[in-house]
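Mind looking over this structure? Questions follow.
For this view, one protein chain was removed and the others were kept in their places.
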Amino acid sequence: MSVAETKKKTLADLAGAEARDYRWTLNFGPQHPATHTTLRLVLMLDGERVVDAIPDIGYLHSGFEKIGEHLDYNQYVTVTDRMNYISPLANNVAWHGAVERLLGLELTPRCKYLRTIICELARISDHLLCNGAVGLDVGAFTFFLYGFYQREVLYDIFETLCGARFTNSYTRVGGLMYDATPLVIEKIRTFVRTFPKTLDDMERLLNRNRIFVDRTKGVGILSKEEATNRSATGPIARASGVTRDLRKDEPYLAYADFDFNICCATAGDCFARYLVRMAEMRESLKIVTQAIENLPSGPVNVGIDERTTLPSKKQVYSTIEGTISHFEMVMANRGFTVPEEESYAAIESPNGELGFYLAGDGTDVAYRARCRPPSFIHFSLFPGLIRGHTLSDIVAVLGSLNIIAAELDR
Amino acid sequence: MIKPETITALGERFPAVRFSEFRDQQRAAVPAAELAEVFGFVKETQGFDLLVDVTCVDYLNYRNAEDRFGLVYLLANTTTNERLTLRVYVNEPNLSVPSATTYWKGANWLEREVYDMFGIEFAGHPDLRRILLPDEFTAHPLRKDYPLQGRGERHNFPVLTREEG
Partner (left out) sequence: MAIEIPENVVVSRLDSLASWCRKNSLWPMPFATACCGIELMATGASKHDLARFGAEVMRFSPRQCDLMIVAGRVVMKMLPVLQRIWQQMHEPKWCISMGACASTGGVFDTYSVVQGIDRFIPVDMYVPGCPPRPEQLIQAIIDLQDKIQAEGTIGGREFAMRSRQQPKRALVELNVLSLPRGVSNLPQGVRVE
């Protein structure tokens, strides 16, 4: 009988599983080869069928939200890098987007375009690793290496842009750390030209590969109502049919200027999530191409009247406003003032809706910095998705959910 | 972004709710006693089907604060893209609010985290226990009276040396 029929038959038998005597408990993690993150599952198995999976997390809980109450808005961006560490630039953009919303700052056009470009490059980087990890866990090592090689090309771009391969801390309140030089723009153009070939190679490896399709099709199905009810967002929700993407529904930065599509699927299984991520990489490439050709010129930081970004040295040494602005920013008992209010701002990060809820108290240190973590919410979906599947399906489902432990535990 | 009809509908049904707005975000402060009904109302009649986040703010060191803990529920409507923030203020010793798990299953882990970090109890939650910290941990770290470096729990372990290990 076919694979799908076998699964259906034994699911019905699970109701009588208590009567059997080959039910056992397996501890999966927190150190295990299957996934790259420190999470633990206590699995109740009936032979090889999963009856229940109880997650146990907190093995990487580092107190990020408490640190947010002790570092100021420009220092905390270094900590946000270490949340979803496979696309740190998206976290930086989300954090400073939230801070700028609280302050009511409007960014310069060049800054918006550059932030859009780096967000999309971070999305490509994240999806390459996520799909690569799914491939690796299922057995496709070459696919993983192809993806990793392209990530090295992206790391080279990020390093030319801001000095660090990843954990960049590239954004600042009201602007960016450095402007993009012509060298970086040239490297991005080269990447955009050469990446589609690798993407085609990767798709040729796995899209119609019998082993991969059998291991991921029909596995870990998430229905549309369950996805919304359990707060899933991002590629996981879109693969189940929820057509929600913050880039189109609540446009932020420069996304309203570009022509791109939202990728959705209806099946809701691991294979659909894989396909959605591969398609999203192509759409990201379209956005980057359009953005890099139409990059506006001008300053990348907001003006010195806003008193939120450090002015350029030329202004500091030659104008009185520049000197005062520099003084206000740098002296220890000054800094910029923030309204004593609370606000929330989210972006469409590669993993889902990543938002920060900030409570300001007048000083330049946040009173409460809460991160809305997509990985945490998606991991709570896991027990429902895995019931009835076999032990070997656990890695496929876990990989397709893109759980990053640092965002899970914060 | 929110439609004015939603605000008027909510205000008519629950007159005790106080509305405010900041940076284009609508907040509604709900008394804890009416919270369960408000959840049902916004979910069933106003279409807020996505619970974006559940979190809490400890106002111990805040200037001009009236209550100690302020719970935050961020809701979204996936069809009309509206967003709404519900605020509930609780004080010690009565740190208990109704759980949102009957309406949105995504609230399960989010409320466990608020319990773990702040100590707020959610009545009706199916499985309220610590999620991120070890079960033996007794404090609630995100409260303002808990120090950043902790109280020595992080180094309370045996040391392994080369000879024995």
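Read from first to last, the chains carry the letters A and B; within each, the first residue is number 1.
FYI, a residue touches a chain if its C-beta (ideal position, glycine included) is under 8 Å from a C-beta of that chain, and two chains touch if they have at least 3 such contacts.
These numbers come from a predicted model, not from an experiment.
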item: Residues of chain B in contact with the chain not shown; value: 133-134, 136-139, 141, 146-163, 165
item: For chain A, the residues touching the chain missing from this view; value: 30-33, 36, 38, 58-63, 66-67, 78-79, 81-82, 85-86, 129, 144-145, 148-149, 151-152, 155, 165-167, 405-406, 409
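Here, only the chains that are shown with their structure count from here on.
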item: Complex contact set, residues of chain A against chain B; value: 57-58, 61, 63, 65-67, 69-70, 101-102, 104, 226, 228-233, 242, 244, 249-250, 339-344, 346, 353, 355, 357, 359, 361-362, 367-368, 370, 372, 376-377, 379-380, 409-410
item: Complex contacts: residues of chain B adjacent to chain A; value: 1, 22-23, 25, 27, 49-53, 55, 57-58, 61-63, 72, 74, 78, 81, 85, 104-110, 113, 117, 130-134, 141-142, 148
